[in-house]
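A single protein chain has been omitted from the complex, and every remaining protein chain is retained in its original position.
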Amino acid sequence: MMKDVTCRVIGQTPLTAGYWALDMEAPGLAEAAQPGQFVHVRVPGLEPIALRRPFSIFGTEGTTLKLLYKTVGRGTSQMNRLVPGDPVQVIGPLGNGFPLEPRGEPLLVAGGYGVAPLAFLAGRLPTKGVVLIGGRSADDVLAVTAFERLGWTVRVATEDGSLGETGLVTVPLDRELARLHEAGATPELFSCGPDGLLRAVGERAIQAGCRGWLSLDKHMVCGVGACLACVQRLRREDGTEWIGRVCRDGPVFEAREIVW
Amino acid sequence: MMKDVTCRVIGQTPLTAGYWALDMEAPGLAEAAQPGQFVHVRVPGLEPIALRRPFSIFGTEGTTLKLLYKTVGRGTSQMNRLVPGDPVQVIGPLGNGFPLEPRGEPLLVAGGYGVAPLAFLAGRLPTKGVVLIGGRSADDVLAVTAFERLGWTVRVATEDGSLGETGLVTVPLDRELARLHEAGATPELFSCGPDGLLRAVGERAIQAGCRGWLSLDKHMVCGVGACLACVQRLRREDGTEWIGRVCRDGPVFEAREIVW
Amino acid sequence: MRVDLGGIRMKNPVTVASGTFGYGAEYAKLVDVTRLGAITVKGIRLQPWPGNPLPRHVEVPGGMVNAIGLQGPGVEGFARDYMPFLRTTGVPVIVNIWGTSEEEYAEVARRLSEVEGVSGLELNISCPNVKEGGNAFGTDPRAVASLVAAVRRATRLPLMPKLAPNVPDIKLFVRAAQEAGADALALINTLPAMVIDIETRRPVLANKVGGLSGPAIHPVAVKLVWEAAQVARVPLLAMGGIVGPEEAIEFLIAGASAVAVGTANFIDPTTSLRVLEGIEAYLRRHGMNAVAALTGSLL
Partner (left out) sequence: MRVDLGGIRMKNPVTVASGTFGYGAEYAKLVDVTRLGAITVKGIRLQPWPGNPLPRHVEVPGGMVNAIGLQGPGVEGFARDYMPFLRTTGVPVIVNIWGTSEEEYAEVARRLSEVEGVSGLELNISCPNVKEGGNAFGTDPRAVASLVAAVRRATRLPLMPKLAPNVPDIKLFVRAAQEAGADALALINTLPAMVIDIETRRPVLANKVGGLSGPAIHPVAVKLVWEAAQVARVPLLAMGGIVGPEEAIEFLIAGASAVAVGTANFIDPTTSLRVLEGIEAYLRRHGMNAVAALTGSLL
């Protein structure tokens, strides 16, 4: 049940270079949050009419809401100045999350800050499996120990080879898929990251005949389905197409739904 | 010689309720400043395109620039958040100040934050005299001890009677003028404050046949004479009229120059 | 606080701007929509319309530029999917309509006249984000007159053309619209605008151009409302850059009978209610007993 809550910053911690974890007290919001849902943040210090910024829920603990963010522009740079006690207006939880009862072996594929919803998911899924984390370099690989502490096996790939194996994360992904295939197991893919990654994961899900849950990252305005800024062409099971709103009808869609 | 200087805040101190003294390190600017001149301040924390705000120079000490301000709106409220070390972009010194060699007995008349340039002037005038300070209530009466320390006699009038005598500052002004008249002395008036006060002081200067220097407070944009936002109808000695710019041709004008 | 907006009976002078509040339901969990004077919904035409490709918006100083391109479910889809909720609110529903021909506008109006719960029609003749229709109609007084007359013949619903701001003389459009049978006028729509990404050297919006909204356009809107009020014989609904009660009160003083909150909904969804409360407080403080006392009270 979405709410517009005045959260209090508890604190933030630097992760790798450019990435931060932000904890806020968000009573009424945090408790209701599901993995894959997001919040819409009114960043303090921007002009009064600056648009809100959407962030996946990285986790919750009681009434504590956890976000993980990368400083990429005006808003996220400004978020960096938040100190404990600062009030932040947050709408959430928004959107539909990942399904929590997978039919197959869960296989998580994260790109950059895409780990955020997957880390939350990892703690809520009934069975543990493998998490693949990709990024340009070591700095873009986050939450590894968090996944491990939850009992997940983590494999890392970086494009520059500064951490894990060198190359795209789709390489270990294909290996994992082959392994599961040999073992006779059906995988179930969960992914969040840049469009290129999501597309690659989706194609593999379709090829493997398994479900692939993709969390889309689209620029948003309202976050609640009112403005039609974040639309995505989608396909129904009967093959007919429709235009969905990533904020309200997503951000998580099954690979087959998406018309890229 | 005007400059655009990045000043460093040294500190600010609360005076009466709503009034503050702000000290900044302004090398190259402070040393050149004359009483009656002003600075144009780019208030940090307002949006990037917010107009600069003009403030009289309250005093200087070496390279230290002193302002006295009243919190009346967006800009001055934001100035309140300045802490030591903060950079502030300041253009100055601007405009023409008061003459420093009066022909008569100096008589200073201040209204509210109008004390600022007069306190600076009081320290630079060769002879000391009387300062009249008026305001709505005790909170609007500032810098009394500063004037006294410089050897000036201070008389206070407040509209609500909360400090000094009750009523407008023109009442003690008329008394002082009568006293000087009886003593056979020619006064020379220096005033800064709201238009109503300046007009009243100007009328008395004309009546008393003495010079009256009035520092005008007009909303400004450029502060250097380029935009024509701050104009004032003026009269030349030959009686012809012209349109002056308060920022560049003033802010100090002799009473007879001003066409109200 | 009652206002009669050319036959649309509003219990207070505050509505939301078309396209910024969906069909009411989207924000219903965050805002008590039953407190609004009216709900104005996203623009619709006869058939479903896909709108423009993405990106459809970009943030700019003082607001945003959008080129949604009037995506919508068409009349049937709207009546079927969105009216049931809207009827439960008990609040007048203003439907923003458009078409690519006079016939389409008229047909949309005719069909909506038969939909229970529709209280009035806002004729969008000023959208900068569609190739045909929209702004093309709104910038020629004769085209406005002819279009309004055509729609007038098709419906008895209160008819409120929404005027384009990018004209030298708004009065011509006010006169043209009211003489052709408009019951009220809405202004302003977004200002045609464009943003270029200097690294890619491409327009940021897929549609290239879009419409500027938000506080940046408020002083422009006030000027147009004030000018329109000088010749208007019908009530005006004003919008453009309202972020709080102050901007809304400026519009009322300038001559508007009611106001609509747009872009600000995205930042604070309760802006419309804050505006409402602020107007109430202002009227009380100034001893005015009706919004009408404020409308056009510029000294």
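Things worth noting here:
Labels for the chains are A, B and C, by order of writing; each one numbers its residues from 1.
Simple rule for what comes next: a residue touches a chain if its C-beta (ideal position, glycine included) is under 8 Å from a C-beta of that chain, and two chains touch if they have at least 3 such contacts.
The shown structure was predicted, so the numbers you read here are calculated from the model rather than taken from an experiment.
Across B:R52, B:K70 or B:R211, the residue that sits in touch with the chain not pictured is B:R52. Across the entire complex, the residue among C:P55, C:G69, C:P215 or C:P235 in touch with the chain not shown is C:P215.
Touching the missing chain, out of C:L157, C:A254, C:L273 or C:V291, is residue C:A254. Listed for subunit C, the residues touching the missing chain in the whole complex are 60-63, 65, 135, 139-140, 164-169, 191-196, 198, 200-203, 209, 212, 215-220, 222-223, 226, 241, 246, 249-250, 253-254, 282, 297-299.
Listed for subunit B, the residues touching the missing chain in the whole complex are 1-4, 42, 47-52, 89, 91, 218-219, 221-222, 224-231, 243, 248.
The rule we apply is simple: only the chains that are shown with their structure count from here on.
Contact counts per chain pair peak at A-C.
Relative to subunit B, the chain whose mean Cα position lies farthest away is A. Chain centroids computed from C-alpha atoms place C closest to the centre of all protein C-alpha atoms shown.
Put simply, the C-alpha centre of subunit B and that of subunit C have 49 angstrom between them. Note on chain placement: the centre of subunit A and the centre of subunit C lie 36 Å apart, centres being C-alpha means.
Of all residues in subunit A, those that touch two or more other chains are 47. Across the assembly, subunit C contributes residues 61 that each touch 2 or more other chains.
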